[in-house]
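Every protein chain except one is present and positioned as in the full complex.
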Amino acid sequence: MSTAETPVAQVEKKQKKKTVQWGDDPKIGFVEALYLPAIAGGIATALKHAFFKKRSTAQYPEQKPEMPPNYRGVHRLNRDEEGRVKCVACYMCQTACPANCIEIIAAPAPQDDPKWANRDKFPATFTIDELRCIYCGMCEEACPVDAIELTSIYDLTGMSRQEMIFDKEKLLSVFDETSKAGLDPVRTNRGALGPASEKSMQSTDSPPPPGRGKHG
Amino acid sequence: MNWYEIWAELWPTLIAIGIILAVVPVVGLYATFVERKLAAAVQDRLGPNRVGPFGLFQAIADGIKIFLKEQIIPSHVHTFIYMLAPCISLMTAMFALAVLPYGPTPVNYFGGLRFIVMPGLDISLLIMFAISSLSAYGIILGGWASNNKYSLYGAIRSCAQFISYEIPMGLSVIGVILVAGSMNIETIVASQGSGDGISGWNLWWQPLALIIFFTSALAETNRLPFDLPECEQELVGGFHTEYGGIKFVLFFLAEYTHVVTVSFLTTLLFFGGWHFPGVPSEVTASYGILALQMLVLLVKVCGVVCFIMLLRWALPRFRFDQLMGLAWKGLIPLAMLNLVFLAVFESLGWHRWPLAVLSVLLFVAAGYWSAWQSQSFVRKASVT
Amino acid sequence: MSTVFVNDIEVEVGPRDNLIQAARAAGVEIPHYCWHEALSVVASCRMCLVEVGEKKPDGTIAMGPKLVPACQTPAKPGTVVKTETAKVKTGQQMTLEFLLLNHPLDCSICDQAGECYLQDYTYKFGKAQSRLNEPKVQRLDKYHIGEQIALFTDRCVMCTRCVRFTREISGTAELQVVARGSVEEIDVFPNKPCNNKLAGNVVDLCPVGALCSKDFLYKKRVWWLKSQKSVCAGCSTGCSIEVDQNEDHVYRLRPRANPLAQGHFMCDEGRFGFKYVQSTNRLSGPTSKSIATVGVAASAVTKFNGNVAGKLFQPADLAVVDHWPAAIQEAREKIKAAVDSSASSFAAVFSPMMSVEEAYLLASYLKGLNRNVKLLMGPVPVVGEDDCYPKNVNGSAPTAEKTKFTIRAEKCPNRLGVEKVLKHFQGALVPIEDAIQGAHGIQAWYFVGGYATPDDSIGWVSPSIAKATEPAKLLIVQDIFPSVLSKRADIVFAGAAFTERDGTFINHSGLAQAFRAATRPPQASRADGRILNELCLRQGLYNTEFLRKEIASKIPSLESLSVGDLGVHGVELHQLVGAHL
Partner (left out) sequence: MTNASFEPVLLARINKPDSASLASYKADGGYAGLRKALDMTQAQVIDLVKASGLRGRGGAGFPTGMKWSFLPQNITGPIYMCINGDESEPGTFNNRILIEEDPHQVLEGIVIGCYATRATTAYFYLRYEYGHCYRTLQKAVDEMYAAGLLGKNILGSNYSLDIHLHRGACAYICGEETGLIESLEGKRAWPRIKPPFPAVEGAFRRPTVVNNVETMACVTHIVNRGAEWFQSMGIAKDPNNPRDAGSYGPKLYCISGHVNKPGLVELPLGVTARELIDKHAGGVWKGRKAKAVVPGGISMGFMSEAELDTPLDFAGPGRVGCLGLGTAAVIVIDDHTSMVDVLYNACRFFAHESCGQCTPCREGTAWSTKILERIRSGNGKLSDIDLLLEISSSIGTIPGTTICGLADGAAWPIKTAIAKFRPELEEYIRSGRKSAAPQLVGAH
């Protein structure tokens, strides 16, 4: 190295050195260099699995797998205690959906029907294209009233595209079936949306529990 | 030659060709089945088990399915060569089988029935190599005609790979030729015969040549760990990216035919062919002996095939520079040295047994040198 | 002018401005609910509280001790406004917390969500958490409050904008505050709902989701609506509006404040009168007697059925062969032939629904063929008399100087503009009624319609016009709805409604405003400007800005259009060129 180099040049040189990072080949030892032991090891592992390990294959149609509780399968529309569709047609799921597979058409709740008297808005239609859906669960996240949930139903099949477009009745029937079977209990329950959509309110005598369930 | 002689020569040949043409595709199909089963076993799965007992008809179902698939020819390919490439590929693979005996040729049984298409050919091994080199042709044509950069990459890789591994393969087999004194595979097999049926195998005094040969042959078949021309992670599908349906099957079949060829060669050249302890080596034996010998050969071949399939799940794929390095820096020098030792022994007429020891020593020395090389290279790199 | 210091930014404001306007001029937003430019000041929401001081001539600043409502405080010279002090912020937070105390927070079903001042201000100025532990005051929804409006009582923040509107602008005073304290509500007298012709404005005025339009109720979440600045075509007032649409379906019209046109509001006739635009009865494409009937089959009206379940997933409308070039080519040839045989027996009827550009294109084209072609003014619809607001107690109209809003009797947007074009090209204005009485022998007609007459039994074609055109040899009709004429016509061009076109309307007082297409015309119909552009064989695309400049250079009375871009408020025709910025 020449002594005439200025400190700046030295620094530049240092920096230059640092710009390229060499990834050294791993040093191999004698045994590794022979290859054969490693090959033998590999073969031994393979053979061990072939002959001594238990097969983990599940015979699917006969053996049904048990899905974890957060599995994201076919959607359902939940019902409230009175059997009405829980959805208030806020379009949050439709807005959140990255695949644009949800289509809601809202309508004022039938005011002359006493069953609906304490509800303002309800989904006249609620359609999900299960083929377009990517099962990301955003709709479930977005739902302020926990009306839409993804069930653990994974084996969704159909003979036509039209068949895979689920309407409100179909989605509600998914709820009826899954909740009846007890497989997919309503997982989240954040309570009422507010007085405009739900009449029942907590009584004043007991302060609401801290943390979850608080509204307002 | 009169017509009768021609006919007498022709019909066993046609039968032999017929047998090969009939059996090889079926073997190919079932090889896939076996491979899937084997893969499943290694991966703790069951493998195909739905079609037929134990899934045995899976291969047939697959075959039917793939034959019925729609033929798609991409618009951007060179159609003629694109169509031709898989045919060439399979053709050359099948052609190589012409010189491989699948049994000891009986003399005058049924007026000349034999288990080889080209019997008594003195340069059968040479033909074998000449033809098998052609298999690169189909791949290169396919890769080029596909008009797809990944395909072309695969083709070029396979080209380099073939050229590189031809050399160690050839060198390692020269030893066998020297020992047998013939390039006729039948003679080579016969030369391995001995009283006990096992001590004459080339394996014993040329273990190194076996390793080199087998490694190189594996590389020639494009199978793991040498499947660089088609490795999915790097090149989508390599040379057959643009192929589907029956055309793809032809490539596939060619690959399996290669596997079978290689297994045959390995068995015939190093594992004593149809010789087996307790099975008389004489050709004069009865039908029973003949059948037994064929069975022995078949079992050995199947063993090698299974070993090749097992290797697929035991070893990771080479990097391309490693692949090249292995051939040029490892196998070729080793094969040369091995050949030199063998030539010396043969020319001086020494007993061959020390060759086995020498082979092992040579291998160990190469390993040690390789390790030292690696260490010193790393050291040097860190200095600069 | 007075100089005011808003957060140390010095701004010049008018003497009548308040501190909210002063801050606005300085680019500072002071949140407010009850204050509205067009209404009186009540300073009751207490959202706009700021710290105010005075800058003495010697440069010292004396800040007042209290928070002061910005809406009520005039911007006197030297006023110092601080909107970001801790005191102000605390005040804003507390006020928002108070406002949200009894607010149901049902944003998920509230139509206002997305354009709600409670949401916006809470996000910008409020606290994340409410400390209310007690039940909220619940109130009943009042759907009876008006024919077009529903009151969601519990969302109300009692800003009383709506009450003041009905008292000060419409003068009808239907709305009022009832009860007191935290249980007070907006209400109407029993059986006296808020049904005046301006009632829809209270929905716009409501800063929260308390007053909702029944027409728009639950139809669409507002964040999916795309707005386009446009002009109402309902009457010659020419209210500046926003057209809110989604997927080519117009969901609502909203007034756009324009001091030159109508002010802040619009009438319900205009607000809800756009529905004809999406009528299924519209002409769907060009038709011609000589070529086979063209256009889209009647079945392909799915585009209008926005509310059909699963429409998102229906296959797209059937592919349509474009018959326009052939139809226009044929029209051009026939017009040429007719004009060549006898120019004076060719008449074109201009509708006051046309834009200035369209009228100019057609007039210049026909006059270019032959000077003797007749250009006639089509029927100008007039219904009743001008309706002025605020009404007094007896419901009678105010004096002219007290008038704050007028619904004009002339139910067309651009009579003035078309007249100016016709006068320029023909010298005198000939209404069609005169023409069919006086001059017989017109053999060929080009009719332009565009009237909002979705029901063809009450179409715009009067019996006398229908009779006069019966012997015609050539009849070309450019319209949006079928009529007696279009059924008889040799060639029919399916045009576009005002939400689907670009152009210029000139209102009753000579204000030229640009309106822009918000949606695409349905099916195979086309914007009239585009049809005429092609008919006239003009180069390039139909471009209103370019055309305005051309019109200004050709027609002296429309010289003001030479600015091209008319801006958001439009250009008054008597303005000199260049004076407008």
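Read from first to last, the chains carry the letters A, B and C; within each, the first residue is number 1.
Operating definition for what follows: a contact is a pair of C-beta atoms (placed from the backbone, for glycine too) under 8 Å apart; a residue touches a chain by one contact, two chains touch by 3 or more.
Because the structure is a prediction, the values reported are computed rather than measured.
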Selected from C:L39, C:V81, C:M158 or C:I335 as touching the chain missing from the view: C:M158
Contact with the hidden chain (one of C:S44, C:S227, C:Q426 or C:S462): C:S44
Which of C:L67, C:L175 or C:L485 contacts the chain that the document leaves out: C:L67
Residue of C:V177, C:A326, C:A343 or C:V380 touching the missing chain in the full complex: C:V177
Contact set of chain C toward the excluded chain (per top definition): 41-47, 49, 65-69, 72, 90-91, 94-95, 98-99, 101-102, 131-134, 137, 157-158, 176-177, 179-184
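Just so we're on the same page, only the chains that are shown with their structure count from here on.
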Centre-of-Cα separation between chain C and chain A, whole angstrom: 44
Centroid spacing, where centroids are CA-atom means, of chain A and chain B in whole angstrom: 49
Distance from chain C to chain B - Cα centre to Cα centre, in angstrom: 82
Interface hub residues of chain C, defined as touching at least two other chains: none
In the complex, chain A residues that touch chain C: 88-92, 95, 100, 103, 105-108, 111, 120-121, 124-125, 127, 129, 144-145, 161, 165, 167, 193-197, 201-202, 204, 207-208, 215-216
Residues on chain C engaged by chain A in the complex (per definition of touch): 100, 104-110, 130, 132-136, 138, 141, 143, 152, 154-155, 217-219, 221, 223-224, 307, 309-313
Sites on chain A touched by chain B in the complex: 22, 24-25, 27-36, 39, 42-43, 45-47, 49-51, 53-57
